[in-house]
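Report on the following structure.
Heads up, one of the protein chains got dropped from this complex, but the rest are sitting where they should.
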Amino acid sequence: MAGKTIPIHSASAFEYLTTKKDELVGWARKFSLFPYPFVTACCAMEFMAVSSTPYDTDRFGAALPRFSPRQSDLLMVVGTLTHKQAPILRKVYEQMCEPKWVMAFGACATSGGFYQNYAAVAGIDKVIPVDIYVPGCPPRPETVIDGIMKLQDLIARSKHPLLTADF
Amino acid sequence: MALGVLDGVKERLAGKVQEASVSHGVLVLELAPPEVLATIQRLKSEFLFDLFLDVTAVDWLGQSPRFEVVYHFYSTAHRVRLRLKTRVPEEDPTVDSLVPLYGSARYMERECHDMYGIVFRGNPDLRPILLYEGFAGHPLRKDYPKRAEQPLVRYRDSPGGRS
Partner (left out) sequence: MNARLPNPVRSAFTKTERDDAVIVNIGPSHPATHGTIQIIAELDGEKVVRADAHCGYLHRGFEKECESHTWHNLIPYVDRLNYCSALVNDFAYCEAVEKLMGIEITPRCKILRTLLSEYSRIADHLTCIAASLMELGAMTAFLYLVMIRDFIYEHLADLTGARVTYTYGRIGGLARDLPAGWLARLEQILDEYEVFVGRVHGLMDRNRIFIDRTRNVGAISTAEAINWGFTGPILRSTGAPRDLRKDTPYLAYAELDFEVPVGVNGDNYDRYYVRMREMDESLHMIRQLVDMLPDGPISVDDRRCTLPEKRLVYTEIESLINHFKLIMEGPQVPAGEVYSAHEAPNGELGFYLVSTGSGTPYKVHVRSPSFVHMGGVHRLMEGYQLADIIPTFGSVNMIGGECDR
């Protein structure tokens, strides 16, 4: 899960070992993201476009969508979240296992977009924690790829505890 | 051709109709609520208005009767449209349901009930369709504030990224 970034200067051999381990695991995790496309609205069109030619998320390892929360690690909330849909999103997020990341794809997922009324939730971060926000209505595929790359940097910089809370 | 049908409708239904006019190529009939089902039955059988397009309501807040229920029909044979309006009061916003005549009435009447609170007598299923269980009120009424949200999931304490 995303945690503190790794300090550059550290004296002990144990920390050298964990740093290297984190780099290796981070590298593996960032290039094998399994997205769960929680698709609701218009951003789905750009999601389909970014998954196919010529933009292709397969180059980043994030091609294979897994439509089960148990088998995926990147929850991409694509489109507007309404109050009716919010319990479903919360349930899907809770069913995903660690490590997991959340991408708010589009203006409506980021902040509610221009739907400021009784029906739409003003941003999915009111309901689940978000790691990366991709703005746009809908975002161009290049923006989405930029978002995925920034998320990959975040994963690479994070700590990845495997056995205990420290290692 | 099309106008001939509309004239025919106007003539034959004269007794039941309070007002009839043509607006942008569509015949508009205004009726009292008890006449609605019988008139639509005649429109379907005699005049072949077989496609039920839409039912919605307009909230004339401040006027009495407050709600105006608006139906739209289309005849695939004659290729004309027709609008039917009726006024219902706030205390008893009830109209007869068109479910016995048209299958498509089920969902459209559910939506009108959700949004405005119009009760369709005879529709077996008036569950919320666009809104959710537990939503109180009818949002398209003019006295429902636009931003009055009724969240189902408790908001997180610190909105934003991971805390």
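The chains carry the letters A and B, assigned in the order they are written, with residues numbered from 1 in each.
The rule we apply is simple: a contact is a pair of C-beta atoms (placed from the backbone, for glycine too) under 8 Å apart; a residue touches a chain by one contact, two chains touch by 3 or more.
The structure displayed is predicted, hence computed values, not measured ones.
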{"item": "Per the touch definition above, residue among A:K21, A:K84 or A:R157 touching the missing chain", "value": "A:K84"}
{"item": "Hidden partner interface residues of subunit B, rising order", "value": "23-24, 26, 50-54, 56, 58-59, 70, 72, 74, 76, 79, 81, 83, 102-104, 106-108, 111, 115, 125, 127-134, 139-140, 142, 144, 146, 152-153"}
{"item": "Footprint left on subunit A by the chain that the document does not show", "value": "37-42, 44-46, 48-49, 52-54, 65, 67, 79-80, 82, 84-85, 87-92, 94, 114-120, 137-138, 140"}
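By our rule, only the chains that are shown with their structure count from here on.
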{"item": "Centre-to-centre distance between subunit B and subunit A (centres being mean Cα positions), rounded to whole Å", "value": "43"}
{"item": "Interfacial residue positions of subunit A with respect to subunit B in the complex", "value": "1-2, 83-84, 86-87, 90, 116-119, 121, 123, 125-131"}
{"item": "Of subunit B, residues touching subunit A in the complex", "value": "131-132, 139, 144-153, 155-156, 159-163"}
